[in-house]
Each structure stands twice: as C-alpha cells, then as structure tokens.
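Notes for the one structure printed next.
One chain of protein is taken out of this complex; the other chains stay put.
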Amino acid sequence: MKERKNNMTDKSLYTKRFDGRKLDELRPISAKIGVVPNADGSALFVQGDTIAIAAVYGPKTLNPKHMQNPEKGVVRVHYNMLSFSVGERIRPGVSRRSQEISKVTEWALSPVVMLEELPGTVIDVHINILQANAGTRCAGINAASMALAHAGVPMKELVSAIAMGKMDKTIVADVDKEEEDYDDGEGATDMPMAYLANSGKISLLQLDGRVQVDKFKEAIEAGREACKKIAELQMKTLKEYK
Amino acid sequence: MGEPVKTIWKVTRKNVAEAMNKSERLDGRKPFEARPIEITFGVSNKAEGSVKVKMGRTEVVCGIKMNTQEPYTDHENEGTLTTSMELLPLSSPNFEYGQPTIEAVEIGRVVDRGVRESRFVDFEKLCIKPGEKVWGINVDMAVLNEDGNLIDAGALAAILALMTARFPEYDEKTGVIKFGEFTDKKLPLKIENMPLTTTCFKIGDKLFIDPTREEEDTTEGRITIEITKPEKEEMITAMQKGGDATFTQEEVMKMVEEAVKNFKKLRTLVDEEVSKFEKSAKKSKK
Partner (left out) sequence: MTAKEKTEKKQIVAPGEILESGDDFLPGDWTIKEGKDIVAIRLGVMEKNDRLVKVIPLSGVYIPRRGNVVIGEIKDMNYSGWMVDIGGPYGAFLTLKEVPGYVEESEMETVYGIGDLIVTQVFNVKRTAVDLTMKQREGGLGKIRDGLIVKVNPHRVPRIIGKEGSMIKVIKDATKCSITVGQNGLIWIKGDSIEDRIFAKKAIEFIVENTTTDGLTDKVESWLKENEGKKK
C-alpha cells in the first residue's frame, strides 16, 4: 500500500516509469486502414494495449432536415467501448462518459474537415474500443482521423492525439493504465490533447488532477512533440493505400 | 476499400432468386457450402476470454466477462449466464444507435438458449457459496462488419470464447476479483454437450446456408438449429424459425439433416482451434 507523501522539494517521486519507458517515449503504436469493408473509410489504431477501431459513413444528407447545417456539412461522432474491453464489464449501451467523449472527439476533428461544399450533409464517425489500457479517446481520435482521410473526406491536415500526464512532478507522454492510477506525492494528472498535424493548433484539451502552470506548459509542449510521432505513423499508413 | 460492396435492389433479388433456383449462388458457392471461416483469439486481453470469427466478410467478436453476485432465489447453487449481441453501427450503414433492435435481441436470446439448454455450462460448478455467492458469465457479442449470417457467426464465437475463457484471480476471503490477472482454470463446461449452430434459409423452394447480406435480404424464411452430441446420437437443443415464410415437414427435416452435417464440420473446427490456442498458451508461459 503506497502512502500519500507530502513532497515539498522540487524532486519528483516518479523518476522511472512502470514499464521502463523514457519520459517522452510512446508505447508501441501501429495502424491499419480498411479494416471495416462496409464503411466508406475505416482504420485501426493500436497504442500499447489500447486498441481503437473507427469507421466513417458519408457524407450523406442529414435527416431530419431541421438538424442540417445550411452552411456546411457536419461531423457526428459516436464513441463506444465494448463491454469486454476493460477489467470490470461495461454494460452495453451509451453512458455519460461515452457521450462526453463523443462530443469532445467531434470538436477535435471538426476543425480540419472541409465541408463547406457539402451543406446539409453529415459524416458519421463511429469509434469502438476493443481493448482499453488508458488513452482510449486519443487512440479513437487517431483512428478516426485516418478513417476520415481513407473515406475521401477533404481535410486540411490530420489530427493526432496523445494522453500526456504528470506523475507527482514528472511530465510523461502516453499515460498507461498503471500510471493513471498513480497515487504518490501529487498523484496523477491526466491531460489528453490533440494537435492538428501541420498548423500545430490544439483541437482537444482536457485535464483532471492538479498541475502547476509551468508544468502544464511543459506538458503541452511535450504533447506537441509526441503528436508529431503519431502523425508520422498516420501519414505513412495512409500512403500505403492501394 | 475498392471491393465491390453489394446492396439489395429488386434486380439483385431477382438474380439471387434466379441463381438459387438453379442451386447456384452469386459468389459461386453451392447451396450448402459455407464461406471460409477464420478464427482469431484474444481480441481483448482484458476479457476472460475473447475471439473474433470471420465468415467471409461477416466479422463478429465475442468477449467473456465474469462477475460474482447473489444467485437467483430458485437456483441457489447455480451460477448465472447473460448473452447479448450488439449490432454496432460501425459495421453497417443499416445499423443505428439506440435501444437494441429485435434483430439484436433475437440473436442474443437464440444463442443463449442453445448454450443453456444443451447443458454446456455446468452452472452448479459456478457456485461459490450456496444461496450467497455465485459466478456470473457474461457472453457479449458485437458485429464489426456485417455481411449476413450473424446468428451462426455469433453462436460460434460464443462457444469458442467460452472454451478458451479462464477464471480471473479471485480472493475468496475478501470476495475481490483481480481483473486482469488470469488463472489457468477453464470455465466449467461439459464439452460433450457443446451446441453448434446452423441456420438454414429458404428462397422459393430452395434451401441453403451461410447467406451474404444480399442473399439474406432475399430470403423468405429461416430456421436456426442448434445441435449437440453428448453421446452417440445427435440431439437438437434449440430451434428458432424466423421470417414469415412457411415450411413443409420435409423441408424442416432436410434442414435438420444439414445442420447435423454441418455440426460435424464445426465440431472439428472448434476442436482444432481450441487445441491450437491451448498449445500456444502453454508456449507463451515458458
């Protein structure tokens, strides 16, 4: 049993990561497109032990009419975890958590899609988590970004996401489940973020925990570098399209 | 991407029916020829057991999750079983979000019936403390790509998942389940009672199995038959007629005959795949 220590010095209690990774090291990542033949576009994204699959349908006319945007097409995201993707079973169906993640994912992807030429249409993005080991919304965004490109949706750039974290006083990239549960010193602060690959603008930003302002700055800068690595893989996978 | 995706139109229905009438199919198969089946275990390492079954382009996953709970009052020393099927909107433009549709509910219930009535699961061995605590098995299926014959794919996935599932670490004193830590202990299954499912479909007066989506859209009726062979003789352990067509007695008996034939093939497949799984599980332990 770990005890909460009151750490007054600058030295962090978390110096070595549980799985031996360097502070800025991502878990092994891999990706694949075209995994759902029925969809207009689809992709699989694996980040360590977290596996996300995304499928895109559209653009198609959105019904009912009153939900349409007369200026441009819209993106609609549905994020859902499979019941057996986690340790303690999740009852199938929509939860408040999945609704929230669906919405922030939509906000993360919308800035890049160019749907001005497609008013009144909708692009449905379905994200399912097959296996969860933290960073699921980020893996979902990474998969969805590729699925949108695969589906031929016009996009200014790709979106890449990473779950940054602070373990006591240490900023780490790509938090895994064990780290999420870290409880020493200042505990764990979870900071999922998404960057637009080229412009470097942030389209997803959430935080829960406690973090000093300068540490936060360190986190978002490190997050940018981590997302560049994700974008590299996404781009490489898309270019292997046949 | 780029592969021809089939959609049902009147004209396609006519083609499917015309071909079937000549005992032919649009993909060149014979009426009682199933598509190649591909099996992959370990879809989720968080599940007590999980598998992905591909029948042609239909892809169904199944995960087993265990929990402990109070037993039902009239089954005080028996564990519980729930079965569900999620028709994920990801898998087809025809599936939407919302309450489970009757299609999903039916598949869940039909698979459940087969597993239960066949006595494949030894519920009494799931008892921890009679009247107080028992194990619950949750069999959750989900579709990743839809191209017909979901019942058979789901049912096969359920059996394979149950066969390869392992109990999680459980502290009897505290009653805490250590999810993520698995034991070597298999689920209490009576393997001789294993139910294997074949759904037979009908177009006109022709019967066939394992339809693609366009074939299934053209069918008028189906009968799902679950077979088990506890001793020397095959037994029917569950049946479900679906669709508003009617069947003659001869047709029903012919379907049962085909289900029995297919049972043998499926049983061989299950034995092979489970054996492969167990061998590789042993290897990775060393």
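By letter and in written order, the chains are A and B; residue numbering begins at 1 in each of them.
By our rule, contacts are C-beta pairs under 8 Å (C-beta built on N, C-alpha and C of every residue); 3 or more make two chains touch, one makes a residue touch a chain.
Keep in mind the model is a prediction, meaning the values are calculated, not measured.
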| item | value |
| --- | --- |
| Residue of A:111, A:154, A:187 or A:209 in touch with the missing chain, whole complex considered | A:154 |
| Residue ranges of chain B at the interface with the undisplayed chain | 1-7, 9-12, 14-15, 18-19, 22, 24, 26-28 |
| Absent chain, residues of chain A that touch it | 40-41, 58-61, 73, 112, 114, 118-121, 149-158, 197-198, 231, 234-235, 238-242 |
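The rule we apply is simple: only the chains that are shown with their structure count from here on.
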| item | value |
| --- | --- |
| CA centroid of chain A to CA centroid of chain B, Å | 32 |
| Touching residues (chain side chain A, partner chain B) in the complex | 33-39, 41-42, 49, 51, 53-55, 57, 78, 80, 82-89, 92, 94, 124, 126-128, 130-133, 150, 241-242 |
| Interfacial residue positions of chain B with respect to chain A in the complex | 1-3, 5, 43-47, 50, 57, 61, 63-65, 67, 84, 86, 88-93, 97, 100, 138, 140, 142, 144-147, 179-180 |
